[in-house]
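Here the complex is missing one protein chain, while the rest keep their positions.
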Amino acid sequence: MHIKISVQEAAFDVGDETLELGRVSKQVGAITSFTGLVRDINENAGVSGLFLEHYPGMTEKQIAQIIAEAGERWQVLAVTVIHRVGELLPSEPIVFVGVASLHRGDAFNACEYIIDFLKTRAAFWKKEQSVDGPRWLTTRASDVETAKTWRSTEG
Amino acid sequence: MHIKISVQEAAFDVGDETLELGRVSKQVGAITSFTGLVRDINENAGVSGLFLEHYPGMTEKQIAQIIAEAGERWQVLAVTVIHRVGELLPSEPIVFVGVASLHRGDAFNACEYIIDFLKTRAAFWKKEQSVDGPRWLTTRASDVETAKTWRSTEG
Amino acid sequence: MVKVIFFASIREDLGLNETEVALDGPSTVADLVKLLVECHGAKWSEALSRENTLVAVNQTMVDDQHTIHAGDEVAFFPPVTGG
Partner (left out) sequence: MVKVIFFASIREDLGLNETEVALDGPSTVADLVKLLVECHGAKWSEALSRENTLVAVNQTMVDDQHTIHAGDEVAFFPPVTGG
């Protein structure tokens, strides 16, 4: 499996990343991707921006572990995870998860698995700048529940 | 819901399409996409290219219908479907399905639903050029089964 | 008159993209197929009578008991293989 993990301040290009995933093997038939954007509706506050912090070294290891788990469950040829840190504005892309596989079912499952666990297990912290001032976000209960549903599908 | 449907010979840019989906509303938090590539492993033949034919007018209506069904099942802000026709080479992108939503669960489900039914219900026909000569492809039994599983989840 | 169009392997088997047919009175898809086979013979019988051949009238999928009217567009094609 080809794996690319990057935690970076710079923006990423979904088109370039998708093409790169398609080039890893002639066997690639399906590429799925998830792109997360900074939304302005967290907790109904008017968000003017986010500050993203991570734990250099540990974050990348955690992402690699999540990708390895997905690779054990589904047939995956390549995975790219890019997560931005630093200052971000509303509607800016913040995270990209791309999966290349022979078949689309594997690609969809692996992509959703990786983003679901990235949200609950990788060392990133979001600080929201809103009309109410700065505020560290707390983990969404819905994200924790979503991640748990994968556990219940384990064989 | 913003809907864009295009059946075209020209290549598409996954990055541009993703950005466009992100711009339809400030509420977009999740964009999922599926990109299908021409593979060289159909029926073990060495595929040197594909010719794609469609039924102009009907194909677009069928895709619009599939998108409408997805929009009834999940909260979707925008959908883009691009399907190429004409001559295509191995590893070239052939189809793009992109979905923008508030939440990733809706975006993943709608994207997978649309590509699953596009493969079994939209008027496209693939002719494979392989080492064994030209050959019209037949519907994959696995695609028909995959589409049926959505029927069984109807409530 | 009814416009009849063919796609993919059926188009190639018949060597024809489209044709026009004059129908006498109310006709079903099955009647149209019968007429076309009477006019054109075995090759058409084989292509249009395959178990998996699909029919659309005015770009909507129908079965062979669907009634065709003057001005309709009737399309014959094999199962789809897109994506």
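Chains here go by letter, A, B and C, matching the order in which they are written, and residues are numbered from 1 within each.
Everything that follows uses one rule, which is that a residue touches a chain if its C-beta (ideal position, glycine included) is under 8 Å from a C-beta of that chain, and two chains touch if they have at least 3 such contacts.
Quick caveat, the model's predicted, so the values are computed rather than measured.
A.B. asks: May I ask you to name the displayed chains that the omitted chain touches in the full complex?
C.D. replies: Answer for the hidden chain's contacts among shown chains: A.
A.B. asks: If the hidden chain were put back, which of A:V14, A:V28, A:V47 or A:I94 would touch it?
C.D. replies: Of these options, the touching residue for the absent chain is A:I94.
A.B. asks: If I consider the whole complex, including the chain that's not displayed, which of A:L21, A:A78, A:V99 or A:L118 touches that chain?
C.D. replies: Hidden-chain contact among the options goes to A:L118.
A.B. asks: Since one chain isn't shown, list which residues of chain A touch it in the complete complex.
C.D. replies: 36, 52-55, 57-58, 61, 83, 94-95, 115, 118-127, 136-140, 143
Please note the rule applied: only the chains that are shown with their structure count from here on.
A.B. asks: Between chain B and chain C, tell me the centre distance in angstrom, where each centre is the average of that chain's C-alpha atoms.
C.D. replies: 27
A.B. asks: For chain A versus chain B, what separation do you get between their C-alpha means, in angstrom?
C.D. replies: Going by mean C-alpha positions, chain A sits 23 Å from chain B.
A.B. asks: Two or more other chains touching the same residue: where does that happen in chain A?
C.D. replies: If we look for residues of chain A contacting two or more partner chains, we find none.
A.B. asks: Return the residues of chain C touching two or more other chains; collapse runs of consecutive numbers into ranges.
C.D. replies: none
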